[in-house]
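Heads up, one of the protein chains got dropped from this complex, but the rest are sitting where they should.
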Amino acid sequence: MLNVRILRCRSALIRECMAEFLGTFTLLLFGCSAAAQVKTSNEKNGQFLSVNMAFSVGVMSAMYLTKGISGAHLNPAVSLSFCILGKVKWGRLLPYSFFQVLGAYMASAMVYLVYYDAIMEYSGGELTVYGQNETASIFATYPKEFVTVGRSFLDQVVGTGLLLLCILCLDEKRNTPAPPDLIPPIVAVIVLGISMSLSANCGGAINPARDLGPRLFTLTAGWGTEVFTCYNYWFWVPIVAPLLGGVLGSFIYLIFIHWQLPDEEPPENLLTFSSICDKTKHVNIITEKGNEVKTAQF
Amino acid sequence: MLNVRILRCRSALIRECMAEFLGTFTLLLFGCSAAAQVKTSNEKNGQFLSVNMAFSVGVMSAMYLTKGISGAHLNPAVSLSFCILGKVKWGRLLPYSFFQVLGAYMASAMVYLVYYDAIMEYSGGELTVYGQNETASIFATYPKEFVTVGRSFLDQVVGTGLLLLCILCLDEKRNTPAPPDLIPPIVAVIVLGISMSLSANCGGAINPARDLGPRLFTLTAGWGTEVFTCYNYWFWVPIVAPLLGGVLGSFIYLIFIHWQLPDEEPPENLLTFSSICDKTKHVNIITEKGNEVKTAQF
Amino acid sequence: MLNVRILRCRSALIRECMAEFLGTFTLLLFGCSAAAQVKTSNEKNGQFLSVNMAFSVGVMSAMYLTKGISGAHLNPAVSLSFCILGKVKWGRLLPYSFFQVLGAYMASAMVYLVYYDAIMEYSGGELTVYGQNETASIFATYPKEFVTVGRSFLDQVVGTGLLLLCILCLDEKRNTPAPPDLIPPIVAVIVLGISMSLSANCGGAINPARDLGPRLFTLTAGWGTEVFTCYNYWFWVPIVAPLLGGVLGSFIYLIFIHWQLPDEEPPENLLTFSSICDKTKHVNIITEKGNEVKTAQF
Partner (left out) sequence: MLNVRILRCRSALIRECMAEFLGTFTLLLFGCSAAAQVKTSNEKNGQFLSVNMAFSVGVMSAMYLTKGISGAHLNPAVSLSFCILGKVKWGRLLPYSFFQVLGAYMASAMVYLVYYDAIMEYSGGELTVYGQNETASIFATYPKEFVTVGRSFLDQVVGTGLLLLCILCLDEKRNTPAPPDLIPPIVAVIVLGISMSLSANCGGAINPARDLGPRLFTLTAGWGTEVFTCYNYWFWVPIVAPLLGGVLGSFIYLIFIHWQLPDEEPPENLLTFSSICDKTKHVNIITEKGNEVKTAQF
């Protein structure tokens, strides 16, 4: 397809950051557009569930787009956990996170452009954070009045922990791995589950980039500094808590599952030819004597 | 199954156009029937979400029906983008588009026949484009009152761009491709996501055929010329904008993803025996020395 | 698992009929229970969509249960079409249909037992076909007042035709087949789509057994002869129309798709090792010279 190899970036880091940027952009474009569609139509063109579902479709699409290039973190909490687990180099953490936030910021801008008329119609021209016609929650997340800071912090820790706990097992050959080419929709379903069960207290960001990017946009787009100052400077919670939660969830996975798994081959009913190919670069035909592996080369 | 090979069309073009016709017919039959069911039952037999889902099921079914024959474009914007990307011959563009519109027209006629009583009951016998009992939106798409032409144009550009961006990566071996035999449901989910997030402004056609075919039908079926003249001749937007958007989305995909992908084999965890079969017509067993490929022939 | 091979029926026909019985029983148990749950709870424990979804889950479960034994028709209209297409022996048609109806009848009885209290509470003890508190529609399907007989007949023809059109292509190797082991969920999604788009006029039975079995049960369980006499003996429509529709849909598939498919191998991107295994009982390695096939035997 119009192969202009010349346009390929030399630097792997830049290529990966471009991917993280586009991936997070896609994720937020799906999600925040749905939030705008549901809110500005007073739930006539969708409902709370369809916002959850749109974010979930965004996760799937963004992962298929970028998994082959950057691993499709789309979330600084995921990047941090992967660094700690040794799956990703520490040098990637900051650049990835920056471009994830940038992608989220640009997506918010796009959503604002597309839904400008609707937002003006709905809000009566006043871009506010509080009140009946508030439109800030289309972009960033905000806590319910009655939720304490500690509670919302716990909420984000648990939500992000659950995310990491559930996705880390998906590609573990010694366990019951998901099909490698269907991990994106499966992760999307997990994210859908979390947003259906842990988004009532404070919007279920479970992703610092997903929250900070749109918040920065609303700051620059006319919602004013209130987006940061409101609820007693609450904005730091969906930034810090997910980072902590992701790491905690990863360790719970290691302790309860990963370290408990056997060393040998996966259970028979999972041993497929392709999965053999995966592990070593030969075609291995396992003989009766379980472990010992003979190799065919042509 | 009753093999009457004599009935096979000699011309590949005709066979493909028949497939595009039937595919778009199926897509619209699912989608517009659902729109009629929800509207005429005043949301008792469904809701906005179920219309989105029905269109999505239509996409999946139409793709399984026709992908092996015509590639299942079902959308002139997709055909145009594929021509520009060199995936399809330019000679296909116009015939495909014509039969896509024709399929959409025939599907609308079928929906009208099936839901004639319900439409009469709901509209009180008056087929109108405006007002409480309007039924035109069962077939074609119309903008909200407060949405400017430029806004709805942008909306359709973004929606169709997002579509192409998300589907072009699905069969890219060097990235993380989706299972070839599950691409239809995955594309269906992407379409569902777009209709949940970008259909509030002007109905989310993202497909000139999906909009023009039904609009032409309503013109001929008694809704009058208003279906074209209303909202200051707005009808051109869902025809032109998706064509532009599709191309833009394709280029964003090329720039951010396609041109950035490595030349060599896909990442290990995707290297399956079948996928090796796909690329060359031999069985290639990749040896330790990554790139170099030896071939077994019998 | 407790292998008592002695209990295996000698006759293949009886084994298959047992499977069709259990499959249709499972399908209706999911579907009618959901209908009872939604209606008797006044939509507090579900909504119209969840009834559609429950029928769809029933299709998937019933297919996994019985596909290996009887082919999982679960529907006389499917059995008839398959007989005409030569996929099933004509001798199967009547026995299959009888046990499908019987399974639907028994499932209705089970649903009645489970929801007896709720049905009594909701209906005030009066089992009626008409009126606010009617409960007959939990089991069989009934048309809307304003729908003519001809219209509902067309509705059922189109719905069942769409079903056959969409499922016949799923296992066609020369087209883009669905994964053989995922056909049940894919058929379930197609059924979901049809029930979201073609069930407003007269309940979307698209299955004579699904309608006649429950109707016979309500006749015997106290709803009286009205279940057959109501709407001027309308009950014959969901029996006859689906049979006709299924055959029509099958022929549309043959004409537009099946007869138009190439004779040679499926398109490259679908050529997987396993699918080669499927067609012939050898391992065929296709060489550069496309068609000619050489075979490796050990």
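Lettered A, B and C in written order, each chain numbered from 1.
Everything that follows uses one rule, which is that contacts are C-beta pairs under 8 Å (C-beta built on N, C-alpha and C of every residue); 3 or more make two chains touch, one makes a residue touch a chain.
Nothing here was measured: the structure is a model prediction, and the numbers come from that model.
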Completion exercise
The chain left out of view makes contact with A, C
Problem - Contact with the hidden chain (one of C:G31, C:G159, C:G193 or C:P242) - result: C:G31
Exercise for the section: Using the definition of touch stated at the top, determine which of C:L93, C:V114, C:A221 or C:L248 touches the missing chain. Expected result: C:V114
Exercise for the section: Based on the whole complex, identify which of C:T40, C:Q100 or C:T218 touches the chain you can't see. Expected result: C:T40
Completion exercise
Those residues of chain A that touch the unshown chain are 47-49, 52, 85-87, 144, 146-148, 151, 154-155, 158, 162, 165-166, 169-170, 172, 174-179, 182, 186, 189-190, 192-194, 196-201, 252-261, 266-276, 285-288, 290, 294-296
Completion exercise
It is residues of chain C that touch the chain not shown, namely 1-5, 7-9, 15, 18-19, 21-22, 26, 29-31, 33-34, 36-37, 40-41, 44-47, 49-51, 53-54, 57-58, 60-61, 63-69, 72, 110, 113-118, 120-121, 171, 179-182, 184-185, 273-274, 277-278, 281-283, 296-298
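As a working rule, only the chains that are shown with their structure count from here on.
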Exercise for the section: Take each protein chain as a node, join two nodes whenever their chains touch, and name the resulting shape: line, ring, star, complete or other. Expected result: line
Fill in the blank from the handout: Ranking chains by how close their C-alpha centroid sits to the total C-alpha centroid puts first chain B
Problem - Copies chain C and chain B - interface residue numbers shared by over half, same or different - result: different
Handout entry: chain B, residues touching no fewer than two other chains
Key = 47, 49, 179, 182, 273-274, 296
